[in-house]
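As you look at this complex, bear in mind that one protein chain is not there, while each of the others sits in place.
Take a look at chain A:
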């Protein structure tokens, strides 16, 4: 926690060595060992930069508490210190751990900056580590990564863009969420009493401590003031629990007596002045539509008896002990106010000190914001105007529905046809457009003529010749049944399993790489920027390299498998062909468009 550690220790050159007694002082960037004997030469002043790691001996009643700071894992060499007891050693070990972590991060960041400069984006070390880990775990991913990213076909960013889910993982999503304060009043501590030994145990978790600080500003302030100057944290909470116990017993006379003796305890027993001030300030800014008469008593200035009995019995108090009384309604209202305000701080709950300081800082920030924020009054006026409406008398505020409006589908088809004609017209320059217009009578007459012709002559060219149809049908049936016979018999066995393993792996590898390339290819259309254009051409080149590889596989396989392999390879080739066709069509369109521009600007 603090910047340095000072402990008695013995410096040993090896574990068996008896060691030189002295004092070990550690600061954030170095440690210094001073032997007790001024004539001894075992004096060190070493920076943590040179220390690579630390080892320590396991605990045991007879074993010495050793801490070994190693310099270089290969060459050995280091500093062994023996401590008087384990707690000492633990403190030093933690300190060393923190210091080393700081240094290793710094060094890692340095070495990685050179690697990161190759890519265009800023990556945090965590991101890099995650990516490396994923690549290590999944060999397929690693092969793809090597094949595409390192050969320049895809950039690192593009490769990982489609794998966001792998990178994010589940934890990062939920860890961004925060949990609100519990509705249950956990700050109302109820102790466990042990009838036999007359001991009372209070259980304080960091969550409860956080809530106590949020609800009772006087306790919060006392913590910041007293710990660690006047008393340790443990004493602080002891006193607090004692105060809670006195409140539990509702013995205000005893409370007053104890408060008179112990001034720190008095802080917990008396009313919360900070809270009273806050309440007074809030009352001055309250909405004029609020009925303050009903809330009298919540201002901590008056304590009328609301008739709510805590723990079921009535409290009768002497006026001189008034300030040692607490009512249930006050506590409930304060708890509700804190819960509704939300959770202002986002720190780890383990260390009480950090929690207290963070809470204090957030309150200061809030107070400063309030003073400087002029829009607060505007917000108040808006809220007031909203609250003056009586809900039942308002018209229902349903949002209006959208009317159904169906466009004439002919518009779409006509425009598509016009587009198609236009492209045709561009490519086949010189074809004439035949415009025909017939009158209704002419069209009707020609239709009648056709019908009578067919009635008399019959269909001269039947669409399907019966004998050819039979041949085709037979052929197809044979084909399907033979395929099913060969391949579909055993549902567990897949086609790929029948092939030799090398072929199967090669095929799968090619398939995954084709999928990856195609995914990136299709996502770069429609091409709007030059970046996408270059990306598409890069991908096209990579895809054209796969063609010969697929051909190779087909040839390298034995003849009995060749047919199946070619069947498997066929759809892959089709997919590649489709991509190429799309690329070429797009190229044509662009060149046609650019042909219109005089300077040939693409």
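Everything below uses one rule, namely that contacts are C-beta pairs under 8 Å (C-beta built on N, C-alpha and C of every residue); 3 or more make two chains touch, one makes a residue touch a chain; residues count from 1.
Keep this in mind: contacts and distances are computed from a predicted model.
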item: Record-based protein name (UniProt) of the chain missing from this complex, from "AP-4 complex subunit epsilon", "Integrator complex subunit 9", "General transcription factor IIH subunit 2" or "AP-4 complex subunit sigma-1"; value: "General transcription factor IIH subunit 2"
item: Selected residue (touches chain absent from view) among A:343, A:380 or A:562; value: A:343
item: Residue among A:163, A:182, A:281 or A:448 touching the omitted chain; value: A:182
item: Of A:402, A:436 or A:501, the residue in touch with the unshown chain; value: A:402
item: Among A:214, A:259 or A:568, residue touching the chain not depicted; value: A:568
item: Contacts of chain A with the absent chain, listed as residue ranges; value: 170, 173-174, 177-183, 339, 342-343, 397-406, 412, 479-480, 483-484, 487-488, 494-496, 507-508, 511-512, 515, 518-519, 522-523, 564, 567-568, 570-572, 574-575, 577-579, 582
